[in-house]
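Let me begin by presenting the structure, written as structure tokens, before commenting on it.
One chain of protein is taken out of this complex; the other chains stay put.
Presenting chain A:
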Amino acid sequence: MSAPPPRRLEPSEAGAPLAVLLPFRPPPPAAFAWPRLRLVHLVGIAGLVLVVGGAAHAQASGARLSALEVIWRWLPLLMWGFGFNILMSVLSMALGTAAGLGLGLLQIGENRLLRRVAWAATQFFRNSPWLVLLFFAMFMIPFQFTVFGHTMPLPDWVKAVIGFSLPVMANMSEIVRGAVASLPSGQWEAAESLAFSRRQTMWRIILPQCVKRMLPPWMNLYSLITMATVQASIVGVSEMLTLTSQVHAAEGGRPDLLAPLYGFAMLCFFLYCYPIERFTLYLERRFQLNQ
């Protein structure tokens, strides 16, 4: 844990042990840092903006706004749309994680029938295209439902959240099963020999150790579902991609605006997901060292 990093011996040092005999210690991971923007990145981004914006500007006659001006004008609306994507991703992740945890625990539970059912459900939802599941949710779930005489409307975006939470649930179920299976069987034996019940063993000994193992794949899953939320535009939810195409239409459908507008949407998702990706990588490396 806190062992000092091995000092690198100079070849000149007398009596230095042969390097091949030294125990292998992977280098400690650097403390997590936000991805640094280096000069090369700035050049790349500026270049992209110039090429896209420049091309747009060249095609734009004096009366029309440049691409950057269009984006700036519609920025609040576009950001509202992006916020909606984030909201859907967070909600479907929360819903899917809770359901997936339950499904995963059933998959490794003691009841044979439930185990089979949970396994089948996991495989079914894990191996279906996300878009198909989304359609499935949009058309199978009623647009309103009645509870105790109150009719509650179920807006499209809520149905989309449910649709996205299905693949999250299935993948989470596998993450749980995999993490539990990856623990050495000695942990179970030790708990059993101390007269812990199966439930106590699971909640006090197995799952707390699994959280660490589950975190990186779980964050990865979140990143994926965030990017998948744009699929909701296909079923008419007013998220960023839908709004982008509406903005494009409102600006007269100018072909020169296509690349900048969709490029901007892409950039938003990249800036949101890339740090998550980096943080996941950092956690993975840290946990590998601490196993």
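Assume a residue touches a chain if its C-beta (ideal position, glycine included) is under 8 Å from a C-beta of that chain, and two chains touch if they have at least 3 such contacts; residues count from 1.
Just so it is clear, contacts and distances are computed from a predicted model.
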Among "Amino acid ABC transporter ATP-binding protein (PAAT family)", "Transport permease protein", "Xanthine dehydrogenase family protein subunit M" or "Thiosulfate reductase", UniProt's protein name for the complex chain that is not shown is "Amino acid ABC transporter ATP-binding protein (PAAT family)"
Considering the complete complex, of A:132, A:154 or A:194, the missing chain is touched by A:194
Considering the complete complex, of A:41, A:116 or A:204, the missing chain is touched by A:204
Interface residues of chain A toward the undisplayed chain are 1, 184, 186-187, 189-197, 200, 204-205, 208-209, 290
